[in-house]
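These notes are about the structure you will find just below.
Every protein chain but one is kept in place in this view of the complex.
First chain written, first letter: the chains are A, B, C, D, E, F and G, and each begins at residue 1.
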Amino acid sequence: MLTVYLSGEIHTDWREQIVDGAHGLDVRFHGPVTDHEASDDCGVAIMGAEDDKFWHDRKGAQLNAIRTRKGIEDADIVVVRFGDQYKQWNAAFDAGYAAALGKSLIILHGPDHAHALKEVDAAALAVAERPEQVVQMLRYVLSGELPG
Amino acid sequence: MLTVYLSGEIHTDWREQIVDGAHGLDVRFHGPVTDHEASDDCGVAIMGAEDDKFWHDRKGAQLNAIRTRKGIEDADIVVVRFGDQYKQWNAAFDAGYAAALGKSLIILHGPDHAHALKEVDAAALAVAERPEQVVQMLRYVLSGELPG
Amino acid sequence: MLTVYLSGEIHTDWREQIVDGAHGLDVRFHGPVTDHEASDDCGVAIMGAEDDKFWHDRKGAQLNAIRTRKGIEDADIVVVRFGDQYKQWNAAFDAGYAAALGKSLIILHGPDHAHALKEVDAAALAVAERPEQVVQMLRYVLSGELPG
Amino acid sequence: MLTVYLSGEIHTDWREQIVDGAHGLDVRFHGPVTDHEASDDCGVAIMGAEDDKFWHDRKGAQLNAIRTRKGIEDADIVVVRFGDQYKQWNAAFDAGYAAALGKSLIILHGPDHAHALKEVDAAALAVAERPEQVVQMLRYVLSGELPG
Amino acid sequence: MLTVYLSGEIHTDWREQIVDGAHGLDVRFHGPVTDHEASDDCGVAIMGAEDDKFWHDRKGAQLNAIRTRKGIEDADIVVVRFGDQYKQWNAAFDAGYAAALGKSLIILHGPDHAHALKEVDAAALAVAERPEQVVQMLRYVLSGELPG
Amino acid sequence: MLTVYLSGEIHTDWREQIVDGAHGLDVRFHGPVTDHEASDDCGVAIMGAEDDKFWHDRKGAQLNAIRTRKGIEDADIVVVRFGDQYKQWNAAFDAGYAAALGKSLIILHGPDHAHALKEVDAAALAVAERPEQVVQMLRYVLSGELPG
Amino acid sequence: MLTVYLSGEIHTDWREQIVDGAHGLDVRFHGPVTDHEASDDCGVAIMGAEDDKFWHDRKGAQLNAIRTRKGIEDADIVVVRFGDQYKQWNAAFDAGYAAALGKSLIILHGPDHAHALKEVDAAALAVAERPEQVVQMLRYVLSGELPG
Partner (left out) sequence: MLTVYLSGEIHTDWREQIVDGAHGLDVRFHGPVTDHEASDDCGVAIMGAEDDKFWHDRKGAQLNAIRTRKGIEDADIVVVRFGDQYKQWNAAFDAGYAAALGKSLIILHGPDHAHALKEVDAAALAVAERPEQVVQMLRYVLSGELPG
């Protein structure tokens, strides 16, 4: 059985594609809270409002870290997806965190980002462009079966 | 004595400001190769050319990783600077890597990036905007002396 | 599934409030022996009486440590509650122990103790005042669902 | 050579007594910033003022943590002194932190606190009442020489 | 649930007393092969005879180490029993091995051995004389229930 | 229950002999993908073709490493088989990797390779020539039962 | 440079033989306090008398553990000598402690103890009978030079 953490981009359905594609495989998936608004506001919603946006963000980011760290620490494989928009520094942070823990890293991004992600890719055991490639990797790692 | 790794932006003189400001303090600084061209091409310059830019980058990034990982693993404090330009995913990757190793993190960035860096800041023990603040922190950590 | 250790104050029903509030969530709770007298006397009750109160206490504290250390080491999250009475140094000790192991810490205390607990709070990922906030955090971490 | 971290009470001269008594021994001492005001205000003095005392304290406590964690992690022996006043939760936190890292703990306190500190004492390799006893221990550990 | 490794003496029925006494408790017990002859000869029985008794013993001891190390590494609590006969250096070795891994140690021996075992006892969280005391400890650690 | 990783030679049926022989024992076996062609080509089959054989191999070897590392890290015992043909450097690499992680190593090879494998054998807890000996070891480690 | 801890028997001059024999080699030696009386009484001499011999011994053994643990943790090689007299359980405990930390173990004992020490020897990288053999090993490990 493989435990897989899906980190990074939250604005496309790549997680669903992987989870659906891996239907029937012995894989357990985890990931961050992907509701952008809940993720941003969870800290103040539970622990009380902050006047200063910096501490508003801090409360939320630290509460989310409880989930993120457990997810990465429990994982065999951490998949990190970089999309086309935003800075996505938390995705790269997760990749570095996972790398330092010795997790198997799979990085998922389009060819335009290859140069900017070269240090992140260089820490990975696989780099892919499309979610179905991640599904193929999981199937191969579990069963030795290749596509086609 | 403190060992400090200065990660991140390579296009302004923030490292020099910190090293100069810390003159006389018992601090040993390390950092990446900051010559952009050498850093990009080191792999192929030593191990031979590659037709494919992806592997050209891979060779360089992995050779640079020898220096980066030693620098972070040996450090007491890892300072990560985010500038105004570029994706800087390697900076966020270093921050995550350092966090997972339990290093003391200091993040340095302008106020515009605060929201995008909230997960990175949340893993840090200090967040600053200007290099002289980092110098003040190092002085305080070593001697208890505050500015002013 | 989350494993949570509830450390600290044993004179109010805060543990029951959390356990009851978390009914239906995929959480497993652990905690110390909360029968004050049993906790104080367990060592001599099993291993034989001591003339000297210091060694009476030592025998009990070390036997309790078997439970406490397993509870903290097995936990994903360690919640530490500081009440209004007593020195509660064992609560702060547990918090430090959990922090050094990299556990996610949630600290629970009233506003009067905020300054005295600033170092403990600073090692935590969340600080709350009321048990139901802890329940809300556990629900959010597991499901992304916010209160209200 | 022994590296010793002196944690805890900052309102009496116990650190000076130990350092002076150990004159001539091959011991290197470290400890927190013991200027109470600087320790409380260091965060805002360097990183900017906060309206909310909670975040004022957080900034300071996290900056102090850079020094404290390095001091404890580098130490062979961590001595923790509990005085007669204040909650001193940071002292107990340091003791727990050091215990989880497997450091040799020496706890220093008056007999009145013995019962309240029983869990902390139970994690220690020695419990003493007076600073000169700590000096005698350091001399014995280094040279085998006993007092008298 | 507690996982307990029962190390040491193999010539009395102390293991059976503990296992029987703990009937109904949520404890999983492990221990070495207690058939003395099988334990001595297992290596050559499987891997082939040796002319030299030293290597005969080595083959057996290393094969037994596969079981012993897994047993200790998987345990929450390691109970080490010292009987009245033989050198029992393997029991003391197991105690040291468990101590270095941070396991909770319970040492079981008669009062005659107290001085000779003082370093081993000093690394333990409990020292007992009779197997039923170990059962009482396991019950207390699991449920908080004291005897009588 | 024992978890066993079967590393090394993929051209004879030694894995099947062990798995079949261990039928009825509480053992879970893992191993690499043993389809030679799939193992060689998995990287390019999923992530796209490479002109350069070196990077063709790299892609495959890193994808296989996801399975290999999980298998070794999860194992109690790593069995490494060296056959009569090929360099089998990956087998020796796995043995070194497992040794550094403190896994119990069993090395399986014919007498002709004894001198060349002396450093590998020296890191092992058992050295055997035939698969049925490994089965006998697993049975003995689990139950104390010897052959014959 | 090698750091070597010399554990075990304190009634013959084997430590002096090794230290003298290694004169001129780049080796730093450490060991326990070998003054038997000081070692037994150090705890009460510094921390105050105990009526009960058990706690008298505990105080001393825990104070000695500060030195012993540092010595073993700092060592590259731990040499453990078993003499002809006494139980020497602390020597076997040190061997187990060192083995669990992955230290290189050298065991020194006469042939009469070989069977009783088979589990301890099986964890070692070398077993010798005479101190000069240890000196020869240290010289060989440092310089590759063999005796004769």
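Assume contacts are C-beta pairs under 8 Å (C-beta built on N, C-alpha and C of every residue); 3 or more make two chains touch, one makes a residue touch a chain.
Bear in mind the structure is a predicted one, so any value in this text is a computation, not a measurement.
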Sole residue of G:Ala45, G:Leu117 or G:Met137 that reaches the chain not shown, by the stated touch rule: G:Met137
On chain F, residues whose C-beta touches the chain left out of the figure: 53-54, 57-58, 60-62, 64-65, 68, 82, 86-101, 113-123
Sites on chain B contacted by the missing partner chain, in the whole complex: 33-35, 38-39, 41-43, 45-47, 59, 62-63, 65-67, 69-70
Where the missing chain touches chain E, by residue: 50-52, 55
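Here is the rule we go by: only the chains that are shown with their structure count from here on.
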Repeated interface matching B-D, over half of the contact pairs identical, chosen among E-G, D-G or B-F: D-G
Centroid spacing, where centroids are CA-atom means, of chain B and chain G in whole angstrom: 44
Whole-Å separation of chain centres (CA-atom averages), chain A against chain F: 31
Chain B, residues touching no fewer than two other chains: none
